[in-house]
Every structure is written in C-alpha cells, then in structure tokens.
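One structure, as structure tokens, below. Some questions next.
Every protein chain of the complex appears in place save one, which is left out.
On to chain A.
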Amino acid sequence: MRPDFGVPPQAASADAAAPRVVMSEADVSRALRRIAHEILERNKGAQSLVVLGIPTRGVALARRLVKVMAEVEGREVPVGALDVTMYRDDLRRNPTRAVEHTDIPAPGIDGRTVVLVDDVLFSGRTVRAALDALSDLGRPQAVRLAVLVDRGHRDLPIRADFVGKNLPTSSAERVSVRLAEHDGADEVLISGGERR
C-alpha cells in the first residue's frame, strides 16, 4: 500500500479519486495569451500563418488564439479545423469514432506556417495522425504544435513548440480540459490514478 504521509487513509483515497483543478479560468486565459504572443514572436508577425485546431476542444482553443493574435497584430489570422480520425493508427483497436469536420481556411496551407492546436498532448499519436492528414492537404512551409497541457508519456518522438502548462502525471491519471464553448466553464482537471 502506498504511504500517505499524515493523511488518514480513507480521506486520502477519497481525495485521490476526486478531480482536482490544476488550471483555473484565469490560468487558461493567461496561458493562451502567452502562447499567442510566442507564436507571433517566433513567426515574426502574423504573415503566412494558418491556425488549425484538432477537434473537438483544439478548435475552440485555436479560435481563441487567433482572437488574441488579432488584438495584438490588428490582422485576422486564418483559422480552421483538422479532423484526424481517419488517420489514427488505433482505429482497429477501438469502436468506430464519429468523424468531425475538416475545415481548411481559403488560402490553403501550401507554403504557409501551420500551427496545430490541441488541448492535451499525451502519446503523440494524434499529432502524428495530424501530420499525415496535413500532407494529404498540401505542403506547408513549416508545422508547429501548440497545446494547452503537455502531460508527458510520449510514445512517439514528438514535442510541442508552445505549451500552456507542463503537467507531470501518472499514466493512470486522467486529464480533462473543460472549455466554456463546450462545457460551460474553463478549467483543467486531473482525476484518478495515484498522485505523484
């Protein structure tokens, strides 16, 4: 049994199971503002950028990022959605998933810097699928990755360029990103597993 320093065993197990907030609404908002600034700084402005969110929550995050960019730069950055369901390598191991829409903004992605946006970076398989999907759509000049939470446990050599929060987790834990657009509130929760 795991030692619980000074905490009564019953209370500890109840506590470990209960979800706890690791990012509040203010934290999420601050992280997104910072990421938007970092993207613009790295790209030396908003020219030739295209921001693509990975459904479902990545799309909402992508829209928020371009909103901040528009405030800073005074120009609209094209934003869209990139569904990667059909490119996943674990399709056979899971029940069929619903396919979401892919929406590539009018200028396309050829020769542009594409910023992929997702809520949580975990195994890296979603990002790998996204890279495959992108290569079927055109040839970007560069592809960058922005995530709200990097929780570690990568299966593939993939690293995010822009991270809202690095969150050390155990693989048994569950990280849930809740956003106002889908869940009525902004917060990041961690639940289940043993706390590190």
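Note that a residue touches a chain if its C-beta (ideal position, glycine included) is under 8 Å from a C-beta of that chain, and two chains touch if they have at least 3 such contacts; residues count from 1.
In the analysis below, contacts and distances are computed from a predicted model.
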Choices "L-lactate dehydrogenase complex protein LldE", "Aspartate carbamoyltransferase", "Iron ABC transporter" or "Polysulfide reductase, NrfD" - which one is the UniProt name of the chain not shown: "Aspartate carbamoyltransferase"
Option touching the unshown chain, where A:29, A:43 or A:102 are the choices: A:102
Residue numbers in chain A that touch the chain omitted from display: 83, 86-87, 91-102, 132, 136-138
